[in-house]
Every structure is written in C-alpha cells, then in structure tokens.
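Only one protein chain is missing from this complex, and each of the others stays in its spot.
For reference, chains read A and B in written order, and residue numbers begin at 1 within each chain.
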Amino acid sequence: MTTIAFSIPRPTYPTGVWSWITTIDHKRIGILYGVTAFIMFVVGGIEALIMRVQLSSSELDIVSPEVFNQLFTMHGTTMIFLAIMPMGAAFFNFIIPLQIGARDVAFPRLNAFSYWTFLAGAIMLNFSWFLGGAPNAGWFGYAPLTGEAQNLGHGIDFWIISLQLLGIASLAAAFNFIVTILNMRAPGMTLMRMPLFTWMTLVTSFLLILAFPVITVALIELLFDRAFGTNFFVPAAGADPILWQHLFWVFGHPEVYILILPAMGIVSEILPTFSKKPLFGYPVIVLSGIIIGFMGWMVWSHHMFTVGLGPVPNAVFTLTTMAIAIPTGVKIFNWLATTWRGSIDLSTPMLFALGFIAMFTIGGISGIMHAQAASDAQQQDTYFIVAHIHYVLFGGSIFALIAGIYYWFPKFTGRMFNEKIGKIGFWLTFIGFNMTFFPMHFTGLDGMPRRIYTYADGMGWDMWSAVSTVGAFILAFSILVFLYNVVTSWIKGEPAEADPWDARTLEWSIPSPPPEYNFAEIPTVHDRDDWWSQKRRKVERPGAPVPVAGGSGYGGVEHAIHLPQPSYWPIVVSIGLLIAGYGLIYNVAVIAIGAGIGMIAVYAWSFEPVNEPEEGSAH
Amino acid sequence: MAQAPAVPHGDAADETTTGLSHRKLLMWAFLGSDCMFFGSLIATYLVYKGKSISGPLPEDVFSIPVTSVSTFVLLMSSMSMVMAYSALTRGNIKGFRIWIMSTAIMGMTFLAFQTFEFRDFVQEGLTPRTNLFGTTFFTLTGFHGAHVTLGVIWLLSLFFYSFKRGGVTAERSLDVDLAALYWHFVDIVWIVIFTVVYLFGVFEGFN
Partner (left out) sequence: MAQRAQAAQHAAAEVHTGHPTPKTYFIVAMILSAITAVEVAIFYATWLGYGIIPVLAVLSTVKFAMVAMFYMHLRYDNRLFSSLFVGGLALAFSVVFALIGLFRFFV
C-alpha cells in the first residue's frame, strides 16, 4: 500500500539476534522484559549488599558517604523502575493476550517500542556510574537537594532523563494494555469473567496513565531549573520546594499500587489453582482492587506528615490512608477463604503465594502504624519505614513475582522447573528476607535514621544491623538458587505439558510454550475460569480443534492466521530518544540528531502497514 | 511467517470486543492522560500565582485584546477541523483539503501570535528565569504551543498525504478523526489557559 521514498524491506528473521531486535511478538517481548528486569534486580541487589556490608557494624569505612548516597539512590530507583515495574510488564506481555484469548496485543509495534525505551532508560541510569557519578538525592529526589547549585555534576540529570524515558515506556505500555484488555477479549469474556490478573493489569494501567504525567511534569520542571535556570524549586526566588514533594507523591503513592496490584493479581491466580477451588468472592476482590486504585489518589501526603502541613491536612490524610486498609484487608480475607477447605498443593508457586500473604500482611500492619500522623512523627525517616517498604515491596511484590515466574515457568519455556530446588529456594528466601528486614523494625524504633552511611558505636544498633547483613547474604544466596533453578530448568528441564497445574484460565488451554499464533481457534468463553469448566464439562467447542495437552500440531492453520509482522522502527525510535536524552545533558546539537532519527522512524512506522499486503492484493 | 490480508490491523472495529476501534480508544485514553499533564502544569502555575518576589507580573505584560484574537483564531480552527472531517466522510476530498489546510494555517497563526507574544515579554524583561510568574507562564504556555506545533505537523502530513491516491479516503476517515480529536483537545486546553492564566491573571483581586 505504501511505497514511501525511504521504503526499507520488511524484516523477516525467523531466528537469531535480529529476530529479537525486530520482534513484535508479545511473548518474546515479555521474555525480553523479564530477563532485563531480572538483571536489573541483581544489580540493585548488589548495591543493597554493599550498603549492608557498610552498615554491618558501627563506624565502618568501606564506602565513602558520597558513594553511599549514590548507592541508596540507585538501589531504590533501580528496584522500583527497572526491576519490579518491568517484571510486572513481563507478565502483562506474556500472559494477558493468552488469558483473554487474543493473538497479540492491540499495538504490537508500540509494545516493542515500550521495551526498547525501557532499555534505553535502564542504560541511561546505570551508565551514570561511569560518566561522573550516579544520582545521589534518593529515589524521591527531594528539592532543593537536586538543585543545580546544590547538586553538581550530571548524576541528577541522568536520573531525570532516565525516569522520563521509563515514563514514556510505561505510558506506551499502559495505553496498549488498556486497549488490549478492553478490546481484544475472546467472544463471551465479559468484564466479570476476566481472570483476576487481567483485571489488576487493567487497574494498574489506568493508574499508570494517570500518575505518570504528574511525575513527567515534575521532572520537566526540575530539568528546566537545572538546564535553563528557571525557578520552580528555587527558594531564593520565592518558590516552595514542598511543591516537588507534593507532585512527587501525587505520582508516588499510585506508583506503590502500580507495584503491588499486579502482584495481587498473580497471587489471585495461583491460590485458586493450587487450592482446587474458585477464587472466593471474585466480585469483591475485583471491586476492592478498583477501590484501592481509586483511593490511592487521596492519600499522598501521608509521606509528608512531618513537613508541617498543619493539623487539618494531616488528619484528613491519616483518615484516608487508614481507610485504604479496608479494601486491602478484604482482599487478604478473601485469599484466605479461597484456601479454606481446598485441597492444597504446596508446590513452589503456592509457597511463594502464601509467603506473599503473610509478609504483605506484616507490611500492611506496620503501614497502618505510620498512617497515624502522630505515630509517624516517631517513625518518619527511620529504619522502621525501611522495614515497612521492604515488607510490602519485597515480601509483597517480589514474593508474588517469583511465585508468578514459577507458576508460569512451564508456559514461558515449555519446561518444568526443579521442584525440590524451588522449595529449598523458597525457605532460604523466606528466612533470609525476614532476617534482613524484621530487625529493622527494632533498629528503627530505637531511632536509627535511614540513609546514614554509618553510625556511632554505642547507639545499640550494632547487633541487629549485623543480623540484617547476615540475612541479606542469605537472601542473596536464595536468589542465586532461584537463578540456578531457572537457568538449568530452562536448558534441560523436563518438557512441560500444556496444563501441568490443572489450572483454570485460558493460557493453560494451549501448548507450552504457546505457538507463535497462540490460539489456533479463538476460544468462546462461557464461564469465569473457563478452561476449568471446559475440562470439567468436557466441552467441545463446535468446529474447534480440541486443545490436547501438549499437542503441537494444528496442522495447516498457520496459513490462515494473520500475525503482525516484525518491524525495525520501534527500536529506531527508542534509539532516537536515547540519543536526544544524552543530547539534553551534553549538547544541544545532539538533541536535533536524536529527534531527527526519532521523527524519521515515526513516519516510517506510520506508513508501514501492520502486515505487508500480499502480492497483487487490491488495496 | 503468516501471510496477511490487506486490512490494516488496528482499523477493523467490527472485530473488537467493544466494537470500537483500537486506535480511537487509545486516543481517548491518551487525552484523559494528557489532562493530568496539563493539570499538573496548571496546578504549578496557580500554586505560585502571586508568589513572585519581583516583576514583571501578568498585569504588566498581558495584552488581553491581542490574546483574545489568537484565542478566537484557535477556536475557529476547531470549527474548520470538524468541517474537514465532515467533508471527508461525505467523500468530498477537495473540501477536505481546503478545510484541513485552513486549520493548519490558523494553527500556525496562533503559533505566530505566541511567538510574538513571547518576544514582546522578553523585551519587557520577562523571561523564564526572571521570576516565578515567568517560569510557570512560559512552561505552561510553551508546552501548549508544543502540542499545537505537533498538531500542525500532523495536519500538514494529512494534507500532503491526501494527494496520494487512496492516502486519505472516506473509508479511512479514522486517520483524520484521530488528528481532529487531538486538535480539539489542544483547543479546549487553551480555553482553560485563556481563562485561568490570562483573564484571571490580570484581575487584580485574585492572586
């Protein structure tokens, strides 16, 4: 249809590096996301270990205070934006089209663009170590710590640009998944028949598209202050640096739910499968997920109780924050009720899912303690908060994400993992995690501040800090065990059946790993947990090939299925953005080069059809 | 690799769950999201309103009659945009070209007004660095201007593409519909900015 001047032949690489670079297959993009996010998780973990070594005893001098500032900033930023969020995105990519009975996402090339832009952000952030020093103002980057006069060097600039790139990536992905979920469900899959993970992805995507513009604006303002000498956060010009805190947390609190809601979705899939019972109170769990997402907008100032907003705002935000415990508690009780009298199979995914419930509940309870403004005044900026956030983000998000990796491992790779090593890994993770973070409740209540690079002898923090450090190494070892299990099983694990867990949702009705076209015949959905009821009722869909477990042959159907074709342009746009990003920091002319590359690629992309027309077809 | 029919993937609205096209759904979600973008910029502007510790202030630089004219031009461009879409759906490609070109010209007129306004302000001593008003004003209206610029590029692309056979047709009016939605959105953001920044800005009782 379109032969533009710069027409370049469509990429057709079945295998090899180029096939991954040009891929727009949601499953491959999911794997790219997952692997990259895991590498970033390890990098962030190493940063954490260095900090734990430095803090293992009083008055150590293993890293300098300056490096310590960079370490905690990079650890927080990496874990939130480069590990947990993209791991969630990995699941969205791989699982969502399979769960809703679709052959791909709504915008396959936009999806590839999301991944490559995320990678550009990861590169931008992590290479700052080698380009004059990493950012050092905390993952929240409070003004005026980040000001041009207060923070020399380019660390903060790298942080700003990389977060902007990650924001673009997340926004593009979120728009894509909103449209995919609303618009590409298999016939019969009404909203209230959607799997819980799909539901939570939808809610998360809405949070993303509404929260990220706020941080985008805040970062633009900060960038302008640093680059062009504007006055957004300059107190000398009458500005109020508290505005940064407000904008950051208007984004930041919904962001917390962006990190936890996918985890809740994963757990809501695993618990019913391994209890052999439907999810208890499905509509209530869906509704409380929506309410959590909605109320997440009314609580942001609980991060700012000690700023001095005054009694009225503090009281209001205390009440709204406490109210959020209600839908969260509703979810926890429903999960417990799901397992009640089920025939529980304590496989590795289930162990991690149950671990999630316990650890997340502990984190939730310590959260309620500082939801109280008065009590928060004692806990703000102490290790008590560090304990809380790690109980919700590691004990919560990461436990659930590992549970999800084990649960869907057969579907991702077509192979089974080693159950024994998985279980050993779980107990190591569980013990290491609690040993690391539980003592922080004690040191925190004893007044140990966060973000200090060392502390005086005789403060009484030595013993529990040492315990935390030992725990951190056990935790790190457990991640190595997990990695060993994943890698060896991926290479030489036993071949997996289509439905090894006797599971409930549509992704288990197709072979493991799924063929490129996912579903030979788009299924028609009659029930919530449709695959489960199909198996029980032995339903045969008229005219559809019966999806035999592990079956590989739907001979001949491939010719009838029209898959979107690979494309060069998404990665080219991302490269343009990365170059323009470096240009913003170093050289204005480079911005023009990056923008030019991006612009050309956007045009090429716009005029490139999703599918090349067949020879001679009328158009 | 599977061979494909000529139907563009995103356009087959009949095959979607909601019966709505993917791209239009995406556009509306984007506009909802963009509200938060401009909301944050406007919030910053309003929080800092009257907090500048030195001049020039809005009442020193704004010229309401001039901005009223550019506001009127942008409003009229919205009408001509909808006329272009309407002409296209009726298969009137000539009408489409005339209307979309006049929309783009009015967009560029608005941008010219803005450029001259910015230049005037700078000559009167107001830059983004001068004070909080300068900082927030130039950022907010500058990002609106960037949106308009992008819209003009989009409209011109459609105009030139319409000369290619089968490039812009009634059956593919969705391509124009999306550009139109974006354009109208940029217009309504300006409606808010004109009232909140300009009219409220010069009003003495409000700061």
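Note that a residue touches a chain if its C-beta (ideal position, glycine included) is under 8 Å from a C-beta of that chain, and two chains touch if they have at least 3 such contacts.
Values in this document were obtained by computation on a predicted structure and should not be read as measured data.
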{"item": "Which displayed chains the unshown chain touches", "value": "A, B"}
{"item": "Among B:71, B:102, B:136 or B:162, the residue in touch with the chain that has been omitted", "value": "B:71"}
{"item": "On subunit A, residues whose C-beta touches the chain left out of the figure", "value": "182, 206, 209-210, 214, 240, 243, 246, 250, 297, 301, 309-310, 312-313, 618"}
{"item": "Contact footprint on subunit B, counting only the chain that is left out", "value": "7, 12, 14, 18-20, 24-25, 28-29, 31-36, 38-40, 42-43, 46-47, 64-65, 68, 71-72, 75-76, 78-79, 81-83, 86, 89-91, 170-171, 173, 180-181, 184-185, 187-188, 191-192, 194-195, 199-200, 202-203, 205-206"}
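By definition in this document, only the chains that are shown with their structure count from here on.
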{"item": "Between subunit B and subunit A, distance of the C-alpha-averaged centres to the nearest whole Å", "value": "33"}
{"item": "Subunit A-facing residues of subunit B, complex", "value": "1-6, 8-10, 16-18, 20, 22, 25-26, 29-30, 32-34, 36-37, 39-41, 43-44, 47-48, 51-53, 128-129, 131-132, 134-136, 139, 143, 157, 166"}
{"item": "Residue numbers on subunit A that touch subunit B, as the complex places them", "value": "1, 12, 14, 106-108, 171, 175-176, 178-179, 182-185, 189, 209-214, 216-218, 220-221, 224, 228-232, 237-240, 243, 247, 250, 517, 558-559, 561-565, 603, 609-614, 617-619"}
